[in-house]
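Yeah, one chain of the complex is gone here, protein chain that is, but the others are all in their spots.
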Amino acid sequence: MGTQRSDRFDEVEWDEISRSRWFEPSRNTLGVVLCTLPIAVLGFYDWQVLGERTATFAFVGTEWDLGGIDYLFGFTLVLFAFYLVAPLYQNPRMTRYYWRQFKRNRPAVVSLGWLGVVFVGGLFGPLVMSAPEQSVLTGYQPPVFLSIDAAYVDAQTCVGDVVSGRCQGTWQHPLGTTQGGKDVLASIIYGMTISMQIAFITTTIVAAIGVSVGTVSAYAGGWVDETLMRLVDVVLSFPTLLMFLLILYIYGAGLGMFILIFSLFAWGGTARYVRSKSLSVSEAEYVMAGRLSGANTTQVVRRHVVPNTASSIITQLTLLVPGFLLAEAQLAFLGLGDSEVPSWGQLISAGQSDLSFAPWIVLAPGFVLFLTILAFNFLGDALLDALNPEAEAETE
Amino acid sequence: MSRQPTIGSKTDGRVSRRRWLSALGVTGLSALAGCSGEEGDEGDTDGGGGDGGDTDLIIGEFPRFGVDDLYGETVARTLARKAFEQSDHDYGFDGDDMVTPDGNQVELDIYHSAGQETSQLMAEYIGQELEKNLGIVVSVEAIDGTRFNNEYWTAEPAGGTDTVNGEEIEWTRPTPQNPGPQSVASNEAWDMSVVFGLNTYPLNPLTNEAFFDGATAAYNPVGYYPEFDATGLFETARQATSRDGLREAFVEIFENLAREQPYIMLVLGDDLVGYNPELNGPSENFSNGWDFPAWHVGDPTVSGSYDTVSAAGFSTLNPLYNTEAGAGTAVGRVLDQGYTFDDDQEYFPLLYDMSTENGEVWTFDLRENLTFSDPYGRVTAADFVYLVQAVHQSDWANTAAALSWEGVEVERTGEFSFQATLETPALLWPQSYDPLLYPIPRALLEPYVESEDVEGLQQDEELLELQFSGNLGAFTLDEWNRGAGTTYTRNDEYYLRDIDEGPDRFADGPFFEEASISVVEEQASRLGALETGEADAAGIPPEQFQSYEENEDVTVREIPTPYNRILSVNQRANGWQTGPGNPFQITAFRQALAAAIGKKDLIQGIYRGLADAHFTWQPRWSTFYPGEE
Amino acid sequence: MGFGTYVTARVMWAAVVSFIIVTITFLLLAAAPNPDVQRAATQAALQGGDPAAAAERARELRGLNEPLHVRYLDYLRSVYTLDWGWADSRSQPVTTALAEGLYYTAQYSVPWTILTILLGPLVGVYSAANMYSWKDHLATGFAFFGYAIPNFFFGIILLLIFGVWLDVIPVVYDTSVPVFSVANAVQLSIPVFVLVTGSIGAVMRVSRNESAEFQHAAFMKTAKAKGVSPLRAYAYHVMRPTLVPLSTTIVGQLLALFLGSSLLVEKVFGIPGLGRVTYNALIAQDTNLVLGATLAFTFIAVFGNLIEDLVFTVLDPRISYDDR
Partner (left out) sequence: MTDDASPLLAVEGLTTTFDTDDGQLVAVDGIEFTVEAGETVCLVGESGSGKTVATESITRIVDSPGSVEGSVRFGGRDLLSMSEPERRAIRGYEIAHVFQNPQDALNHCYTVGWQVVEALQVHEDVADETARSRAIDLLDRVGLANASTLFDDYPHELSGGQKQRVMIAMALIGDPDLLIADEPTTALDVTVQAQILRLLDDLRREFDMGILLVTHDLGVVAAVADRVVVMYAGKVMERGSVLDVFERPAHPYTRGLLDCLPGVGGTEGGIPGTLPDPLDPPDGCRFAARCAYAEDACRTGEQPAEIKTDPGHHASCIHYRPDRDESVLEDAGREPTGSDRGADELPNDGVSTDD
């Protein structure tokens, strides 16, 4: 039973964090700064010095080129490393506790594993494998162990053997190829990068705006609070997809615009939540004590409000991500997405008309998308349980 | 496939006349019209480029780039080197790579139509071929067709003068599609594009003067300067009094175009259509559908419903303003146009017969059994003359056919006859589809003409719903559901039943009680409808052609078309963004590009063999196609 | 503050929100070149006229030469008087186009909404009542499945299976069948199923979690001690309070899905509803219709949020009208 736990971790542990932050606040921040600097320098170099078409790493002889989104992605990765992973490492006791809570939920562990695969695949896949190449003469190759009628892939174009009128799949294309002969597996792995970029960048923007607006609103009070909360009302009732379509219609939009618009209209819930949490936290005794002992608002926010709301924010963000992934896929499917970006949605969209005879082009990325969204949901649910002992105690 | 074939339409040609851009983009571009046959400067060809060179490369009278010995790395690089010699800038090859005078890799972008699978496949294929055979790095960009048209393809008309073929030329009537000399750049910079394809007008190739009648041709967005005497040859063609003379002039034009590759010509795709196997009538040539009233299922008795599917909804059924092929089909079910072309591409009179002595004065003889619905009464020459004079030739109405009637003098000569006098004689005037008219009652038009109310005319209920159609079509329109399509009922009074020409079956046609055109935007659903028998005809993508050929529920037809797939290269000032100068302006360089892109693999890989290699601005089946005497 | 005043205040606020969004759309449109003007110029040039003059005429015709504030006021007037202009891509007034779209959209949206609102809480409460049993896991699994599977992906697969392979539903949506007919029910069954699957998950999850809280609440023990049967206890004492937090989720959830789903499901199943009207207007660059569709969806969203507010107020007796 919940009450049997003698030391309530949610009080004890966060205290510890606040303490540890007291002594080493700059260690993580310093890390962020140190890691961001080279990214920024590289970005500046890419932007100012290199021509539009010179690969960023041409000076070390690789073809790997970076775009604006890649830099943003890099930056968010650094943020996550230092503000999420590092604290977990620095507080092994807390980490162990969370892990114990978390691993009781088996689907969530599997989900975390899957997301790990997507993350690693997205981060390193493009580094170790070349981008899927079009090869018009080897279109519609079936996945390994499957086959396709020779009416679609005849003996000339079949990479494998043609057995009794059917072209057999080969290990050369484990998940088959598209109409243009692009390897589906490679496309999916490249799509992981896009999905991870969407996930990381949007969550960073949402978290940044949501936390700022929420805390400012809570601490400023008065008309500032009133105005900001009305703004939240507007943001929440804003038909984001529609606005995106309108902007797409008027100005045209790529992945960057997608990320921007969708994250700019997704922070309402987070801000509202942070505000109410901040209000309740700021009335808590230890914060009062902190205030009496001379801590200013910024310190209070940083040492008490953020740590105390962090768990819930992380959960909320985890549950927001699948929405973004889905939105991207939907737009791509509608043909309104950024077709220069090899996302899963683009792949599904491209294979849609071939579904009746080459279903793998749709099914493979479709299931990967499905599994990823599912994993984020399971993970969010598990985090909800693991990070929120009160809720757990209530439901048990 | 991007462009869905239209089925059984007598009006295909009529409409495509309005669509030089065969809508490889998402939308058909609105009103694009013909040219004005203007100045025909004669002049010596300056020996600026052409063929001949220091290598043993032989480019014949009618070169076929992209196949056999005019395909491959060697040919392409030889031609490119030749172009570099003519260039003011020091381009060259560094190993396999093509490099700029600064020694940088040559990198170009290519735009394709967003969301169009074939367009994207083609763009990437071109990129690969150019990289392999010419050492050019190509980056593929997607763009919405309309956006490309507005921002890249066109420009503010600026006008200006330039020396073309050693002659001073002035752009007197710049258009957004030809804003001026090569120095006039398009709104946004671009290198290459497969966003748009164009029509090659095999029936009346004279229409092509809009593209190639000199550097000042009405439609020349890429800034192509012909190096042969295009204006002179077009003038010859216009003046020709015999078909042979005409053919001679055109063969020369098309041989030159094949050499100069104003656009890098790639393929001419076929329309692939699946039909209900019970259906008798569909044929495998460009006039497929002209004899639709004779089509029938099983026995030639009136029964059932003829149901087709359309990939897109119709923006208007107003015959005065429609520019879309699909809507043209929908209108054509209800309202015949003046004439059509039969299986042999011969003129076939519907509402009126056209005749001429010299190509200058044309006489229109109306059938006398044509009537509008009540209260408009019989169709007379007065209706047509009024339509042309008060509407098409007015300065306010802006109808889709306005350009066809520019400078044409129309005059009523009897109750059922009128005549038109052209500014310059045109033996193939009907083949240009210009004198095609829909019958519209004069009384319906009058109020709008008086108030010069263009919006009223566009939005007129009777025009939009074709309620005046009388006995002028095979069917009458029951309903136009904007999102879902059109439904029709057989017109028992159809005038075509009483004519003397054409198949005997016309006397009992049409052989369907009802007809419908359903808007089904998903290709998979259209094919599904075809398979389940919900539709009697539907377009088929090449990759599924063979399997449908083996399918007993579907009969497939491969219908050649005059719509091409081209690689447009921007020969204007903002065309070649990778370095100084613009090699696209050099014929030899365009030849190099044409030689670098393999047409065989393209046709095999993307079109499954169901397309023709495109060498010059005519399909192989055109009588004006050079080469095969 | 009384209930009446409160409702008035909420309605006013909804009007303000709609006004803000309408203003934003105006600014977005005003900042961009008008494609109609470009089109007019192109047309004029092709016909041998003066493109600049044609553009000028087009600008004048559309009042684009007026000062910004005049255009804005004019725009507001036409927006709120439903004078939304002519849809060139469909040759009918924008309002008619939207009404036609709505007619088809409503045919699947109404059953979808009703089923979601009915089934979602039921399954959620049932799941909570049997928490951690196989029934709960099945229901939760279904919720997650529905939540995670992209609607369009699910739709095309079902259409392939039932429409093409099994041939039990028509592949082409038939607009000619009567609304209340078996044929219509059959052709709408799969779209409605797909949509319900997608939306019920979230509703179920919320009602499961909320009702889990309530079924362990002290008042449930009170009810039990009163001798109330479990069925009645769940129906009255769990379901009813669950509806309060649910009401805030359900409308938002349905609204969020509404636009996206109507776009996607209508595209997949070929239903000529509002979503496809919007999509085709975008593709055809029909500015009036794009704007009209934007406004329509905006008003639906604002109206939905208003309903949500009011329903929440009615459902939760504890809410004070002075709050928020």
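Read from first to last, the chains carry the letters A, B and C; within each, the first residue is number 1.
The rule is simple: contacts are C-beta pairs under 8 Å (C-beta built on N, C-alpha and C of every residue); 3 or more make two chains touch, one makes a residue touch a chain.
What you see is a predicted model, and the numbers here were worked out from it, not measured in a lab.
Contacts of the undisplayed chain with visible chains (whole complex): C. Which of C:99, C:228 or C:307 touches the hidden chain is settled by the complete complex: it is C:228. Note on the undisplayed chain: of the listed residues C:121, C:241 or C:272, the one touching it is C:241. One chain is missing from the display, and on chain C it is touched by residues 216-219, 221-229, 232, 236-237, 240-241, 244, 315-318.
The rule is simple: only the chains that are shown with their structure count from here on.
Viewed as a network of touching protein chains, the structure reduces to a complete graph with every chain in contact with every other.
The most distant chain from chain C, with centres taken as the mean of CA atoms, is B. For the pair chain A and chain B, the distance between C-alpha centroids works out to 47 Å.
The centroid of the Cα atoms in chain A and the matching centroid in chain C are 26 Å apart. Averaging Cα coordinates per chain places chain B and chain C 41 Å apart. Across the assembly, chain C contributes 156, 160, 164, 267, 285 as residues in contact with two or more other chains. Residues of chain B in contact with at least two other chains: 522, 524, 528. Across the complex, chain B is touched by residues 51, 53, 133-137, 139-140, 149, 151-152, 154, 179-181, 252, 335, 338-340, 349-350, 352-357 of chain A. Listed in rising order, the residues of chain B touching chain A in the complex are 104, 107, 114-115, 117, 120-121, 124-125, 128, 137, 139-144, 147, 522-524, 527-528, 541, 543-544, 546-547, 549-550, 578, 601-602, 604-606. Residues 26-27, 30-33, 36, 146, 150, 154, 156-157, 173-177, 218, 309, 312-318, 398, 402-403, 406, 455, 458-459, 464, 481-484, 487, 518-522, 524-526, 528-529, 531-532, 534-535 of chain B are the ones touching chain C in the complex.
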